[in-house]
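The other protein chains are all here in position, but one chain of the complex has been omitted.
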Amino acid sequence: MSEQNKTWLWFHRMGSPAYFYNFAGLLLPWCVIATVILMLIGLIGGLVYAPADYQQGEGFRIIYVHVPSAWMSMFVYMVMAINGAIFLIWHIKLSDIIARSSAVIGASFTFLALATGSIWGKPMWGTWWVWDARLTSELLLLFLYLGYIGLRAAIDDRRVAGKAASILALVGVINIPIIHYSVVWWNTLHQPASISKFDNPSIHIDMLIPLLCMALAFKLFYLCILLINSRSELLEQEKRTQWVKELVTSS
Amino acid sequence: MNPKQKQRLVLVSLLVIGLGTGVSLVLMALNENINLFFTPSQVVAGEVPTNQRFRIGGMVTLNSVEKLDNELTVRFKLNDSAKEVQLEYAGILPDLFREGQGIVAEGKLNEEGIFIADQVLAKHDENYMPPEVAQALEASGSAYYNNEENR
Partner (left out) sequence: MMEFLHMGGYAGYIWSSYGIVMVVLLLNLFFSWRRHQTVLRRLKQLHSSGNNES
């Protein structure tokens, strides 16, 4: 079988609920282990080994939880929006499950970005909050997440809820580039990005490495949550099927 | 992809693009209001609201900080590499306040064109490095540290 066919076959198999359920179940423990290891490396690296900043002293270490949270808040929303589009266009149920399984953790990351950012801002900027473009758009993101969760909860019909939520996610997706470019397009209190795809990072390498570890750890954590949640959702959706029946009665 | 799926793809794309365009237009129209602060150049050019509180942001000019005797008031100049504005502030300055640092102040312009601030926030840049590296940069005279353009 050619490589292309193999990939297509794998994707196709994923569409089968039973296959996905088992695959996710096998992947999960490894995901958990990887998350724990990377989190430990990141935390120790960030709290102990990274040198203090010339300007902010030890205070800058909040970066190791603030930035990964912020990055994840946007990443998870993109996952929700993209899967929402896939569900709307191709009616693939697994996409709706993935989107649904991501909402709460995504909202959590957004809340954490705002909370840790606020705590960091107080000693450094001199204020807990300011209505600049970056902070305001991130707050808007939290409202979008909450609206998304609320909308799904308010509609009983699973498919209709999925469609409505997908539309909301797509409507709100414009906020993501706004958040990202807010510090470039407008005058803000929040400084521009230290890490970008095109420029050299303006953060010292000894400080950067734990940050990248934490970013990866947060991503893996999200994957763990996603796997657990989507398995629960899958069981619910497929509860009357034979494979679920066999699964729950055999344990 | 069957025709119905194609149709939904088009609709979804239209939704996203249409919304994106709409929001972009709105943001462009609101541009001035989204900015947190005015620059010294804008203040000097008179582009700021008169008799109203507003925010000004820029770099603290080197050697411009003076403490007024017997008072808690401090005076300093704020620049954006082009124009300069004189500020007066009677309060506690943030820890990160120093010459060459970016700040954002809120307050009002008085008749003499001096900005009387009632809040001063420090705006730090996106650079993170250990003290030795910062000192090396300053010592090497790369002018990074002292260059007013670097925030």
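First chain written, first letter: the chains are A and B, and each begins at residue 1.
Rule of thumb we're sticking to: a contact is a pair of C-beta atoms (placed from the backbone, for glycine too) under 8 Å apart; a residue touches a chain by one contact, two chains touch by 3 or more.
This one's a predicted model, so the numbers in the text were calculated from it and none came from an experiment.
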Touching the missing chain are A
Which residue, A:R13, A:R159 or A:K245, contacts the hidden chain when the whole complex is considered? A:K245
If I consider the whole complex, including the chain that's not displayed, which of A:I82, A:I119 or A:L212 touches that chain? A:I119
Where A:M14, A:A52 or A:L140 are the choices, the one touching the absent chain is A:A52
Which chain A residues would touch the chain omitted from the figure, given the whole complex? 43, 47-48, 52, 57-59, 61-62, 65-66, 69, 104-105, 108, 111-112, 115-116, 119-120, 122-123, 221, 224-225, 228-229, 231-232, 235-236, 239, 244-245, 248-249, 251
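The definition used in the following text is that only the chains that are shown with their structure count from here on.
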Chain B contacts chain A in the complex at 5, 8-9, 12, 15-16, 19-20, 23, 27, 31, 34-39, 57, 94-96, 104, 119-131, 133-135, 151
Which part of chain A faces chain B closely enough to touch in the complex? 51-56, 60, 63, 85, 88-90, 123-127, 130-133, 167, 170-171, 173-174, 178, 186-189, 191-194, 202-204, 206-207
